[in-house]
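On to subunit A.
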Amino acid sequence: MLIALKDLRIEGRSREVLYTMGFSAALVVLVFSFALASATDPAQGPITAAGVLWAATLFTGTVALARVLDRERENESIRSLLLSPAPRAAIYAGKLIATSALMLSVEVLLTVLVGVLFSAGVFSHLGWLALVLVLGTLGFASTGVVFSAALLRSRSREALLGALLFPIVIPVLLAASRATACLFDPLSPDLEPVAFWVRFLLATDVIYIALGLWVFEPVVSGE
Partner candidate 1 sequence: MKMVALAYGFIWLAVFGYVFIVSRRLGRLNGEMDELRRRIDRLKT
Partner candidate 2 sequence: MPTRTTSPRFLALTVLTAALFVIACNAIADAPREITMGLVQKIFYFHVPCAWLLMLSTLVCAGGSVAYLFGGSERGDRVAVSASELGVVFGLCVLVSGPLWAKAAWGVYWQWEARLTSSLLLWLMLVAYVLARRYGGASARRLAAALALFAAIDIPLVYFSVRFFRSIHPSNTVVSTLGPGMRGAFWLSLLAFTALWWVLFSARLATENTYARLVDLEILLDQAEEKKS
């Protein structure tokens, strides 16, 4: 817990990270809207909007992971962290919370942006939307922390992280995207698929976090 707070405090003090992350994520959304401009017809609106939101979130997440774990790399402080008597689970949880918090802050901005650019019904089911955002983010971060930490000492870190992470994370992305698309739809307030995907996300998150907790220590402890 303390570790998460420490990370968050460092981030909070230097707003730099949040601003730069937010800005680049917003640009990603803009790029998508330019690219898809001709293809948008009113019926496709919510699906496109949801897709863009989550694609931009994925991008944001990769950057967030790099930030949360890169500082450790620069100061070699992960070694000292591991030498400390802190239980590994706490370190993992700390990184997970820090990454998720970073991602969610940017996602708020992204959601508003997507709502504006794609005329998506962002505010219609705010509670559900918040839940989906949180669950999706947790799903991504839970696996991201494990593999990002494991790749700290690798040369082709950036390229490999994507290759390793994306197949695992795509089901989460899919579920979240489908749920969000239903929530964005101004016409049919059909919440039943949303409930299904939320249950799916919940189950996936529980499994991923459990596995992440289990696997974090052996993967990260020095060989």
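One rule holds in what follows: a contact is a pair of C-beta atoms (placed from the backbone, for glycine too) under 8 Å apart; a residue touches a chain by one contact, two chains touch by 3 or more; residues count from 1.
The candidate set was assembled so that all candidates are chains of the complex that A comes from, given by their letters.
Quick caveat, the model's predicted, so the values are computed rather than measured.
*Asks:* For subunit A in this complex, identify the touching candidate from 1 or 2.
*Replies:* Only one candidate touches subunit A in this complex, namely 2.
*Asks:* What residues of subunit A sit close enough to touch candidate 2 in their complex?
*Replies:* Going by the criterion above, the answer is residues 143, 146-147, 150-151, 153-157, 160, 163-164, 166-168, 170-171, 174, 207-208, 211, 215, 218-220, 223.
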